[in-house]
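Complex shown without one protein chain; remaining protein chains in place.
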Amino acid sequence: MKKLINNPDHVAIESLEGLVLAYPQYLRQVKGLQSVVRVDSPRRGKVAILTGGGSGHEPMFAGYVGRGMADAGVAGNVFASPPPPPIYQTAKVAHGGTGILFLYGNYSGDVLNFDLAAEMLHTDGINVETVRVTDDVASAPPDRREERRGIAGGFFVIKIAGAKAEEHATLAEVAAAATKANANTRTMGVSLSSCTIPASGHPIFEIAENEMEIGMGIHGERGVSRGALRPADNIASEIMAQIIEDLPVPRGSEIAILVNGLGATPMAELFIVFRAVGRLLQNAGLTIIRTYVGNYVSSLDMAGCSISLMLLDEELKRLLRAPAECPALVQG
Amino acid sequence: MKKLINNPDHVAIESLEGLVLAYPQYLRQVKGLQSVVRVDSPRRGKVAILTGGGSGHEPMFAGYVGRGMADAGVAGNVFASPPPPPIYQTAKVAHGGTGILFLYGNYSGDVLNFDLAAEMLHTDGINVETVRVTDDVASAPPDRREERRGIAGGFFVIKIAGAKAEEHATLAEVAAAATKANANTRTMGVSLSSCTIPASGHPIFEIAENEMEIGMGIHGERGVSRGALRPADNIASEIMAQIIEDLPVPRGSEIAILVNGLGATPMAELFIVFRAVGRLLQNAGLTIIRTYVGNYVSSLDMAGCSISLMLLDEELKRLLRAPAECPALVQG
Amino acid sequence: MAKNEITSQDLKKMLSFVAGRIEKEEAHLNSLDAAIGDGDHGITMRLGFQAIRAKLNELDQVSMDMLLVESGLAFMGATGGAIGVVLGKMLMAAGKSLKGKERMGSDEFKILLCAMESSVSNSGKIKCGDKTILDALSSACQVEYGPDPSLTETISAAAAAAESGARKTSHMVCRVGRASRLGDRTLGHPDPGALSFSLILHAMADWLHDSDQRTQSA
Partner (left out) sequence: MAKNEITSQDLKKMLSFVAGRIEKEEAHLNSLDAAIGDGDHGITMRLGFQAIRAKLNELDQVSMDMLLVESGLAFMGATGGAIGVVLGKMLMAAGKSLKGKERMGSDEFKILLCAMESSVSNSGKIKCGDKTILDALSSACQVEYGPDPSLTETISAAAAAAESGARKTSHMVCRVGRASRLGDRTLGHPDPGALSFSLILHAMADWLHDSDQRTQSA
């Protein structure tokens, strides 16, 4: 294991502290906690969006806290949901009086911890709605879509919910927009290498020098097929075929695309993948309203990428295009 | 070698095509060439900034073409300067009638090719000024600073020159701002792994599982010290000490910082490095006007990072803060 | 004769001993979790028990029930993840079952086990056979003891049962947790949470055995 770190047990907190130090214009750390809120929190009258989950997916989650995005981000240890107390306390700091949307990936650890925190907030009389991201096509069949796990598509859901909340929508409206964004988003990834949890020091799975696995999850969960590494064009078309089979997108539709690096993938490779994706989509008669290419939701030092597609309607298009300013996204 | 690519000989062009397809709002490809210009080129009356160099450093160079940044970016093959003809032709497309600034890293291949292109443009009666980036502290002693190579600090120089040109400054003024930015910028890197040129398939140098090299260049050029991998805090302080020794920065100075990933380094690690850097600088009584953390100038799939510091005066501060919109940087 | 009861002071020492054991098993638990989950279970357990140990050092003259409730809170607060809530709640339920007691003997321990089991199964989401900590816990609850067992005998038997329950999870397919989407790939590997629970009981039994010997030789 070769990492630019100090104590392996302090990776989550030190990375968060670095983020806060780098972007004081957008966020501040909640005192004593492994969490951040918008620098201008609480915003009175605005629904607060709280996101979070295990660390190791930087810049997710805390990197998406800012204007037009989330109000709060709570980081657990590497690959572990944060516990209820910091979720609860961070929510209290971010709450602007009109309720809170919990927005996170659908993993049982996260569900257990966020649900407990939501109960504690309810006891305090604070309204909490929850939307769980379930964009990973590979993680369960279509008839059990609600069991799917959440991966890079969570970026789109935060973007949409954040923009909706910025319009001073109600909690129900913000939750509805997030639910729609999630329902319209599909992601599938490909892994070329394992990742290594700092405190463990060992790769979490084995993969041969010439192998890749399509559909692998961001914690090494099994995907849909393992085989010899193929050219980027073939990988892109296999992934897009799986996505489009799961979410039929009629010709003429408008969409957004995210080609996401898992942590150890050079930008050049992501652009080569997007080149294939973009051409496929143009040939399918789709209009790409906006493209995002980069490290948006990582898996520690895993090599590989994921492709996320969000099908847009007029509302989603408007919200996607709305301005945003946070460490991991600036859009005018 | 495990890469998301197609033909190894087509990495440079396909990555550029992907970039153009992803960001049609900022740039367009020059027909038939491995180069891009701003989507609204030529901008009449504005000095055009042309940057370029070998591929493999994505998002440098083409990713910095856009408003408030460069007007044109010419990509060579991996680690090879582009030849004179595409530089010349791209310059002609971008030229707005008031001259061109050539802005690139100081490598003999680049110097040879860009100088030839500049001669060709002079023959056509077009004014060309050249500023070569020489920010790499490790590459030559202070008394031979003009021999130093250019690495991640080129990002700052493009940002400053781009903002200056946007103010409709003259060619001489833009060149002067770029020269000042370069004179005020220092960078040093640390490598944890080699990179592999796609068409070669072999790592360009060996480094043991527990080793790192401080000061190594972005093509594997030897650095100042090789030794056992140390904690991020120690690496950061060693690099900062070398930078500050080379460019004394009085207490109270204002600076900009870039913590740059070399291609295979997770964001979490970059934030941990910046945490150390930021604290050191605060303790040194310096004010960080703006921080950039991410993959700004990569070295294919090399693991490691570099730290760049630019000392600001009033003009540089204004230009640094000016808006910019290009694939690799959006700033309001 | 085996010791029949322990006090709050004993429990404190016992928990600290368990913490040490869990820390030693970190790498082993990580590798079990890497096979079917995300490879962090040993780390999480260590962090949780480190937090328990730190909390125990703070607490002085605290009743048995509060010792366990505080341990549960400390564990949950320091870890997160699935196991944080599940084991945290188990410890709190264990504590509540001892409310008003100054000593824990065999009977109290049996009740405590049941209380822990309820805290997991009452969540409604998990049942036996889902390949979780519950499979080890239920096995421990179902032990049939001889007449009037000592606390040491009770915990030893529970530990053995938990271990065999944990072993049996190898033949189960995971339905929940970060491992749940692996489906059949989880066959042949035991559930790390179940194994952790059996380790905890074994460590408790070992501590009691040692303590019994100390008493005898004294």
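By written order: A, B and C. Residues from 1 in each chain.
Everything below uses one rule, namely that contacts are C-beta pairs under 8 Å (C-beta built on N, C-alpha and C of every residue); 3 or more make two chains touch, one makes a residue touch a chain.
From a predicted model like this one, the values you see are computed outputs, not experimental measurements.
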{"item": "Displayed chains contacting the withheld chain", "value": "B"}
{"item": "Touching residue (missing chain; options B:His95, B:Arg132 or B:His219)", "value": "B:His219"}
{"item": "Which residue of B:Pro42, B:Pro82 or B:Gly189 touches the chain not shown here", "value": "B:Pro82"}
{"item": "Those residues of chain B which, in the complete complex, touch the missing chain", "value": "9, 54, 76-85, 107-109, 112-113, 116, 139-140, 147, 149, 197, 199-200, 202, 204-205, 217, 219-222"}
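The rule is simple: only the chains that are shown with their structure count from here on.
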{"item": "Chain contact topology (line, ring, star, complete or other)", "value": "line"}
{"item": "Per-chain Cα centre nearest the global Cα centre, belonging to chain", "value": "A"}
{"item": "Whole-Å gap separating chain B and chain C, where each centre is the average of the chain's CA atoms", "value": "55"}
{"item": "Rounded Å distance, chain A centre to chain C centre (Cα mean)", "value": "34"}
{"item": "Geometric centre distance via CA averages, chain B-chain A, whole Å", "value": "29"}
{"item": "Numbers and ranges of chain C residues touching at least 2 other chains", "value": "none"}
